[in-house]
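Would you mind keeping the following structure in view while I ask a few things?
Complex shown without one protein chain; remaining protein chains in place.
Chain naming follows the written order as A and B, and within any one chain the residues start at number 1.
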Amino acid sequence: MIKHIIQRILSTILLLLAVSFFTFWLIHATPGNFFDSLRLNPQISQSTVEHYEKLYHLNDPLLWQYFHWVINIFHGEWGYSLYYNVPVTHVLGSRLFNTFVLSFTSLILTWGIGIPLGIWAALRRNHWIDRMLSVFSFAAFSTPGFFLAVLVLYAASRWGGLPLGGMHSPNYDDMNLLDKIKDTLLHLVIPAGVLSLSSMASLQRIMRGNMLGVLRQQYILAARAKGLPEGIVIYRHALRNAFNPLVTLLGYEFAALLSGAALIEIVCSWPGLGSLLLTAVRAKDVYLVMSSTLMGGVLLIMGNVLADILLTWVDPRIRYEKRR
Amino acid sequence: MKDLLIIDNLTVSVGTKLLVNRVSFEVGQGKIVAIAGGSGSGKTTIGLSILRLLPSALSIEQGSIIFEGRHLLGLSRREMQHYRGKHIGMVFQEPLSAFDPLFTIGQQMDEVLSVHTPLSGPQRYKKILEVLSEVELPDPLRAYRSYPHQLSGGMRQRAMVAQAIVAGPSLIIADEPTSSLDVTLQVKIMELFKRLRDKNMSILLIAHDLGMIAHLADEVIILHQGELVEKGEVGKIMSGPKHDYTKALIEAFQ
Partner (left out) sequence: MKNVVKHQSRIQLAFASFRRNRVAMLCFWALMVLYGMAIFAGFICPYSYQDENRDFSYCPPTKIEFYDQGHLSQPFIYKRSLTFNDIHRRVYVTDHAVRYPLRFFNNGRLFTVEAPGRLYIWGADARGRDIFSRIWYGARISLSIGILGVLISFILGLLIGGIAGYYGGWVDSVLMRLCEMFMMVPGFYLMLALRAAVPENFNSVQVYASVVIILALIGWASLARIIRGMTLSLRERDFVLAAKSLGVPDIVIIFKHILPQTISFSMATLMLTVSSYILAEAGLSVVGLGIQDPIPSWGNLLSDAMEIVPVIFAPWILLPGLFIFIAVMCFNVTGDALRDAFDPMFKE
């Protein structure tokens, strides 16, 4: 099992290197040297420019530059942001945390509501609520997230009650800890709600399908033949078997989550990694783009490894798989 | 001696089609009674009807099932749960799909005991190991800790029999228990059933292999497309079949 996890980490590191190099090459392939604008900017001192020129070996071939960039990453030197006029690390940290908060809340909502709804729908198959849920699910994952966000914001502006974007209220810094948490939670409602809606909908459908498939299995009949109460049959045996395959989805879910979060962040003015990346891309802020992409990748690895560990823990067939 | 199980005029249908048509037979205590027939004869349906585990599309039109003097068909679902596992056990054809892949054998057998008996944890553990060795599993402790996919086919089937008898039922319904096993294992399982019968357990054996039935069962009921064609002692039927279908079945397995 450990071997399997190490393999996964290695292959994801490879992936990170590949993606970052690809991004690096792409940005440098476009005309217009980023550093020219840096040099021309009167706000940046000559010594800063020289410092970075040396650090990044700008006169060396591309591969060498990339190599130095990677080395620098490990030294904690992530580059300079032209747009924000500060080293990248100053901007990245808090943005990363904000995206994490949004994504994590969304994940909890998605799985916390989606799974029970799926079970419920399977147990009440063809009930009118099941059908309604089905239609609703389709509608939910057909609606563009950003569009739904705007609609919700529009409704919120009409009916009040929820803050219209951003992460903190203007007087955030003056609040005590409890109020700060409450304030953040209030601001989370719309972005996290909209973000989780479509994945909740598809998860519910999948869980329902799995549940129905499992309920047809022989071991469910056997469990009933043993005289087990229906509750144990459903919630101990059927549920676990229906849920297990979904854990493999968790890994891909992270990718989708980060992806969807980016747009929602932008619409709801949530100060996260996605909106940072967008600003960086628009401004052709090379090192910021690279670092943001890299951070996105790191978040992804962690999520995937966690999902993998969860899967091996939860499914004995994988845990005790004979060597092929 | 009163019969353990009496099936009287059982009729089961799905929609307008009759799967089981007015079948009647008895299973005495300590006897192995076989229900024989080709596929579609209704034999599995009878087995599931006794435990009231029929799929919702099927319905029992008429008839009665009397077990240890009680009419099973009139019982509520909760009362039925009391009989399942504790008084009547079931062995399935394919043990890999009849066990929950996510729990160990021990856990799945423990479930039966904790629902049906007042035994404590350590007492259940002891009882399970006893039964696992009774079915002649070479390493009961290992079997207890194993997941279904970790055991071989033969060991799994023994474990399934163990799970069926652990709560001490007086009747076992065995639905094609050896169909998924190779011949040497089949013989072993057959011997296991004989031993259980000698301990005064009754076995309702559902099978299509008349050869196996001839070696194992005391009495046999021949079904053809839901109708009872012949019934009686195995020896008599095998040597002097009256019905054409019975003759055809015997020939097929000669």
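Heads up, the rule we're going with is that contacts are C-beta pairs under 8 Å (C-beta built on N, C-alpha and C of every residue); 3 or more make two chains touch, one makes a residue touch a chain.
Since we're looking at a predicted model, the values are computed, not measured.
Contacts of the undisplayed chain with visible chains (whole complex): A.
Note that of A:G193, A:G251, A:P271 or A:P316, the residue touching the chain absent from this view is A:G251.
Of A:I115, A:L277 or A:L311, it is A:L277 that touches the chain left out of the display.
In the complete complex, the hidden chain is touched by one of A:L162, A:L212 or A:I232, namely A:L212. Counting over the whole complex, chain A has residues 11-12, 14-15, 18-19, 22-23, 26-27, 29-32, 125, 138-139, 141-147, 150-151, 153-154, 157-158, 164-165, 209, 212, 251-252, 255-256, 258-260, 262-263, 266-267, 274, 277-278, 281-282, 284, 289, 292-293, 296-297, 300, 304 touching the chain that is not drawn.
Rule of thumb we're sticking to: only the chains that are shown with their structure count from here on.
Chain centres here are Cα averages; for chain A and chain B they lie 52 Å apart. The touching residues of chain A, when paired with chain B in their complex, are 217-219, 221-230, 232, 237, 240-241, 244, 315-317, 320. Within the complex, the chain B residues that touch chain A are 51, 53, 77, 81-86, 89-90, 92, 94, 97-103, 111-112, 115-116, 147, 149-150, 163, 167.
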